[in-house]
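Following this message is one structure expressed as structure tokens.
A single protein chain has been omitted from the complex, and every remaining protein chain is retained in its original position.
Letters A and B name the chains as they come in the text, with residue numbers starting at 1 for each one.
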Amino acid sequence: MSSIAQYLLNGLMQGTIYGLVAIGFTIFFGVMNVIKFSHGDVLTFGAFGGLVAAWAATALGFPIWLELVFVVLISVMASAAIGAIIARGLVLPLKDAPPLNMLLMTMMVGTAIRECIRLFFPNGTNPQRFPELLPSGGFDLSGVYFRYDGLILIAAGIAFIFAVQWIINRTRLGLAIRAVAEDGETARTMGINFTLTVAIAFAIGSMTAGVAGALYGLYYSEINYSMGLILAIIGFSAAIIGGLGNIWGAIVGGYLFAGLQTAVVALLPALSDYKNVIALIVVVALIAWRPTGLLAERGSERV
Amino acid sequence: MSAGSKNESPLIASGLSVKFGGLLALNELSIEVRRGEVLGLIGPNGSGKTTFFNVISGIYAASAGQVLLDGRDITTLRPHQIAAHGLARTFQRSRLCLSLSVFDNLMLGAVRRLNSGLWYNLVRRDRLAADVRSAAKEARDLLAIFNPDLAGKLWQPAISLGMIDRRRLEICRALIGRPKIVLLDEPSAGMTHDETNQLMNEILEVRRNLGNLTVVMVEHEMGLIERATDRCVVLNYGKKICEGKYADVAADPLVREAYLGKS
Partner (left out) sequence: MTVTSMKGTAGQIVSSILVTALLVGSLVAVLEIEDQRALGICVAIIAGLSFLAPKLGILRGAEQAGAHHPWAVRLIILIGFCSLVLILKDNNFALLMIATILIYATVCLGITIQTGYAGLFNFAGAAFLGTGGYTAAMLANATWLPDIVTILLGGVIAAALGTVLILPVLRTRGHYAALTTLAFGVLFNGFLEANEMLGGPQGLKVPGIQIFGWDFSNDLVIGSLSFSFYANYVLLIGAIFALFMIFTRFIERSWIGIWLDAVRLDEIAVSVFGLRISVWKSFAFTAGNFLAGVMGAVYAKMTEFIAPANFTFGDSLLLVAIVLLGGIGNRWGVLVATMIVILLPEKLQFIQEYRLLLFACIIILLLMVRPAGLLARRVRVFEERH
């Protein structure tokens, strides 16, 4: 009983991280029709930004709650900034190029970020300890042990998901983003600043990576230069399961992927080394079964 | 009744409906195309003409209804299977492979006739070369009917052609596969009045050469519809509102209302 709850909690944590990453993919795809594969490395970049912030906060003698706020803030801002720069400088100029060029571009940008961290971050090849800033310990509820930090992080992640959802669906900025996503040309003629809106949309999408990066560091207490790669693949597949372009679908996809992984670990412990492989096989089967995603209605390309 | 008998209608659509979200793009549309005729398909913007072509050629799935091509039910077939039954088309928005040569683009229309076997393509290079030569000759002859200059540009990339030549190339691509029926979606889109007239003459000439091919044509220029078509079908909001000779159709109050938007 207690182990089931443990798996559940762990799965929820992973699902939240995956869902956040998937939202980013969904926003980029919705706005510009691109798979921005550097998203995972933007996440890594944010997490390392948070690590540097933690070091600075310790050096400046911040109290722990302020350090926590500072770390999360810097993670988010670092990701948002680099996301917006990539969008403005590298993605927008290629918007009329063949899709292969665009995918290669974002993939190479991701590689460049990853390699820069590995080469230029002090001791960057090795995993880095991430400070534990959340209250340790937990409480026992009818035999199930709940870690405080896990609960807090899951709650924070879900709160951020709702915040993004609110920005996109309820604000003027969100309206502009949705207009650009619907039809860039028309949005432009309606007086929306296309370039700026795209950059902001990419910044918001990249913030999700910053949050996910901070959550990852705080929960696992360890980050490394290549963690974004696998997270990008998982986030990308979660976004596809959800129908690319549908934020709720992306979140469902994230939790589904985490659920699959957890199921493999819990039910087939001998195969737990292959949990990603197995989960991805299931995802590919799902794509084959419903190419437009689980939630999306079947649309057809205009001819 | 045997499939494809001589006097049977080559294309019969009955009760076709297509939904995009809440929008009924085709609403229980029934159209019968007679053998050897030029049928004009007209109607205001967004009335479902292109959608009709897309359903017939298998790009969109119909939510209800049935399409018979030469007596065979093709409603649920995929585009390449429908092509195999002798249907070809052009697209409203030009869909050439611009970086490929004029010849390559044309040959796409002849996919079904050309040998795609591995042994033939990789080993029997002599036979392939001979077939390429005869295909090039056939391509030149066809292009020359439209524009002798175009025939000389066989090995240039399609992107180097002007607007009208691109249109001609698309039409040739639909014809070179020797289809039994072709659908032309606004062949003159974006052309001046004179260019449109000229293109239409060329199309009609080629059609005669091909033994009175059956043609369904979407066209906005009414003068052309009057001159080129044997019969017209008028669509509005995905429904057929009128059918008959152009003169009769043009006089129909429902049609006038659809076009002038009279309330």
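In this text, a contact is a pair of C-beta atoms (placed from the backbone, for glycine too) under 8 Å apart; a residue touches a chain by one contact, two chains touch by 3 or more.
None of these values were measured; they are calculated from a predicted model.
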item: Neighbouring displayed chains - absent chain, whole complex; value: A, B
item: Residue of A:I85, A:L173, A:I192 or A:I287 in touch with the missing chain, whole complex considered; value: A:I287
item: Of B:L108, B:M191, B:V206 or B:M222, the one touching the omitted chain in the full complex; value: B:L108
item: Of A:Q6, A:T111 or A:Q165, the residue in touch with the unshown chain; value: A:T111
item: Positions on chain B contacted by the hidden chain, ascending; value: 57-59, 78-80, 82-84, 88-89, 91, 95-101, 103-104, 107-109, 111-112, 114-116, 118, 121-122, 125, 128-129, 132-133, 136, 155-157, 173, 177
item: Touching residues (missing chain, whole complex) on chain A; value: 35, 37, 90, 93-94, 97, 99-101, 103-105, 107-109, 111-112, 115-116, 119, 229-230, 233, 236-237, 240, 273-274, 276-277, 280, 284-285, 287-288, 291, 301, 303
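Criterion: only the chains that are shown with their structure count from here on.
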item: Chain A-facing residues of chain B, complex; value: 20-21, 50, 54, 59-60, 91
item: For the chain A and chain B complex, residues of the former touching the latter; value: 297, 299-300, 303
